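The structure under discussion is supplied below as structure tokens; questions concerning it will follow.
Coming up: chain A.
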Amino acid sequence: MGIEPGRLHFSWISSAEATKYVDVAREVAKEVKALGPAKHFIKKRAEVA
Partner candidate 1 sequence: MLEYVEKIRKTAGKLFEEDKVDVFIGYKKGSLPMMNQPVLISNADQVDLLHWDSNCGLNLCNYLTKRTDRIGIVANGCNSRNIVTHITENQISRDQLYIVGIPCKGMIDHRAVQRAVKQKEILAIEEQGNTFTVKGKDFEDTFNKNDYLQRNCLVCTHRNPVIFDEMVAPPVEEQIEVDTYKDVKQIEGMDPEKKWNFFTRIIDKCIRCYACRNACPLCYCPTCFVDESNPQWVGKSSDPIDTMTFHILRAYHCAGRCTDCGACERVCPVGIPMRQFTKKLNKDAQELFSWEAGLTLDQRPLLDVFQPDDYNDFIR
Partner candidate 2 sequence: MENPYLPYPVRIDKIITETEDRNLKTFRFVFLNPKDEEKFSYTPGQFAELSIAGKGESPIGIASSPTEKGHITFTVNKVGLVTTHLHNMKEGDVMGIRGPLGNWYPWEEMEGKNVVIIGGGFAFTTLRSSIIYMLHPENRSRFKDISVVYGARNPGMLLYKDELAEWEQRDDIHMHITVDGTDDPDWKYNVGFVPTITEQKITSADDAIAIVCGPPIMIKFTQPVLEKVGFSPERIILSLEMRMKCGIGMCGRCNIGDKFVCKDGPVFSLAQLKNMPQEY
């Protein structure tokens, strides 16, 4: 739908896998940071009358 590749990640982490959770979160954060600020899907001040 136009969300840039790399901004959306899927993972299956059990509630017991704390380390995996931390690792995945770190990695996702790193990748998204590398992409820079998102261009779309950012809510600005409401565009209303």
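Candidate entries met the following condition: all candidates are chains of the complex that A comes from, given by their letters.
Everything below uses one rule, namely that contacts are C-beta pairs under 8 Å (C-beta built on N, C-alpha and C of every residue); 3 or more make two chains touch, one makes a residue touch a chain; residues count from 1.
This one's a predicted model, so the numbers in the text were calculated from it and none came from an experiment.
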Requested in this report: Mark the candidate that touches any copy of chain A in this complex, from 1 or 2.
Outcome: 1
Report summary line: Within their complex, chain A touches candidate 1 through residues 1-5, 10-12, 24, 40-44, 46-48
